[in-house]
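Every protein chain but one is kept in place in this view of the complex.
By letter and in written order, the chains are A and B; residue numbering begins at 1 in each of them.
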Amino acid sequence: MRYELDFAAPLAYWPDLLLGAATTLGLSITTTVLGFGLGVVCAVARSGRTGAAARVAGAYVEAIRNTPLLVQIFIVYFGLASVGFKLGVFTAATLALVINVAAYTGEIVRAGIESVPRSQLEAAQCLGLGRWQVLRHVVLPPAIERVWPALTSQYVLLMLATSITSQISTEELTAVANRIQSDTFRSVEIYLIVAAAYLALSLLMRVLFWAVGSFTFPRRRRLGTPL
Amino acid sequence: MIGLTPEQLLFLLRGFGWTIVLSLLAFAGGGVLGFVLALTRVYAARPLRVLAMLYIRLIQGTPLLILLFLTYFGLPALGLVVEPMLAAAIGLSTYVSAYLGEIWRGSLEAVPRTQEEAAACLGLKWRQRLIHVILPQALKIATPPTVGFMVQIVKNTSLASTVGFVELVRAGQMINNATFRPFIVFVLIAALYFALCYPLSAWSQRLERRFDVAHR
Partner (left out) sequence: MSPIVEVTGVCKRFGAVSVLEGVSFQVRPGSVVAIIGRSGSGKSTALRCINRLETIDAGQIRVCGHDVTSPKLDVNRLHRDVGIVFQSYNLFPHLTAEENVMLAPRLVLKMPRSEQRELAAHVLAQVDLADKAQAYPSQLSGGQQQRVAIARSLAMKPSLMLFDEITSALDPELTGEVLKVIEGLASNGMSMILVTHEMAFARKVADHVIFMHRGKVWEEGLAEMLDAPRTQELAQFLGTELRPAKADVVVPQP
């Protein structure tokens, strides 16, 4: 029966917590960048006209969106190991998270692509631009700028989801919290501290995204209005 | 079949059953609290509105896993005896309440203001307006995203395995410890989740399309 909270005990582990937070942040940023890249490829495949690529991408998105991340992580870590591909915990965690977030990114970016009016494509083609040039310079920039807020939310969720990788012993913030909990038995305190840490990390991610957005989209930076 | 004995498959299916039970519990618990939150955010006095908003932001900014651990370890600290299923249900309900609260707040606010005005001008009191005019319309608007969120609830029950509740994933881990065939076990589990989630997703998309057309 514990009636008094003791925050001092778990806070004494602050170096471990800091390291765990850094791992969480590192994992989040890595998977965000890779997931974004793969997601854009997926979105382009799904919005294109070539049937085969669109269907494969479609099946991939549906498979990821309708199965839990935890199961996906287990398949990548334990499942692949049992058929011969032994991956380190960090690699497996990154791989599973990238595959997961790319599917969601793909859907968001695809909506952005489809919001670019056909008349833009016509104008670009009539200026002599080739298909890939139109995609790279006329379709993708406004599409991504338009869905930037949705992407930001998605990657903040991704950062929160990195906590699930604690289940395969990735030494991120939640795993560190579990360890401290089993050492000190101050469970309420440690999880409250860590919850606060995640809130701080969410804020940090949002600021980072806002900064990247301002840098990448000069129109947004100058005019301040949505596209 | 596929290297698993019938007993093992049955064990998995029983876990699957508990997944469904937990999903329904979380939806019910989270739904009731979420409904109260939504009404608070739209109709209550400012301090309560702010409180509700803070609660939602707080819960949405916390990983579900941490919420579950807080519930599982925290409630015993308050003197309550909590076994995995109760901890999972409470933790998940809290999580669900924040998200459904947001979705339903959006649905309430999406009902055109003119409906509220027309009802008021007819002399209906607040509770009558809510029950007979606002809610029926908000319900229609809320259905596609709510069905879509049910998919999230089902997937999130998988985390209940971490506090020892024997739903599908935990059952799978136990089978895996006995058979050492993780690939087959977890792919099979993924397939079971897919079988439950995909129809819900498809239904949600169909509802969204139908609602879009009706609303134009």
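Here is the rule we use: a residue touches a chain if its C-beta (ideal position, glycine included) is under 8 Å from a C-beta of that chain, and two chains touch if they have at least 3 such contacts.
These numbers were taken from a predicted model, which means no experiment stands behind them.
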Visible chains in contact with the missing one: A
Option touching the unshown chain, where A:Y13, A:Y191 or A:F217 are the choices: A:F217
Candidate in contact with the missing chain, chosen from A:I29, A:L87 or A:L227: A:L227
Interface residues of chain A (partner: the chain not displayed): 119-120, 122-130, 133, 137-138, 141-142, 145, 217, 219, 222-223, 225, 227
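Criterion: only the chains that are shown with their structure count from here on.
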Rounded Å distance between chain A and chain B, as computed from the means of their C-alpha atoms: 22
Residues of chain B touching chain A in the complex: 58, 61-67, 69-70, 73-74, 77, 79, 151, 155-156, 158-159, 161-162, 169, 172, 176, 180-183, 186-187, 189-190, 193-194, 197-198, 201
Chain A residues within the chain B interface of the complex: 1-2, 62-63, 65-72, 74-75, 78-83, 160-161, 163-164, 166-167, 174, 177-178, 181, 187-188, 191-192, 194-195, 198-199, 202
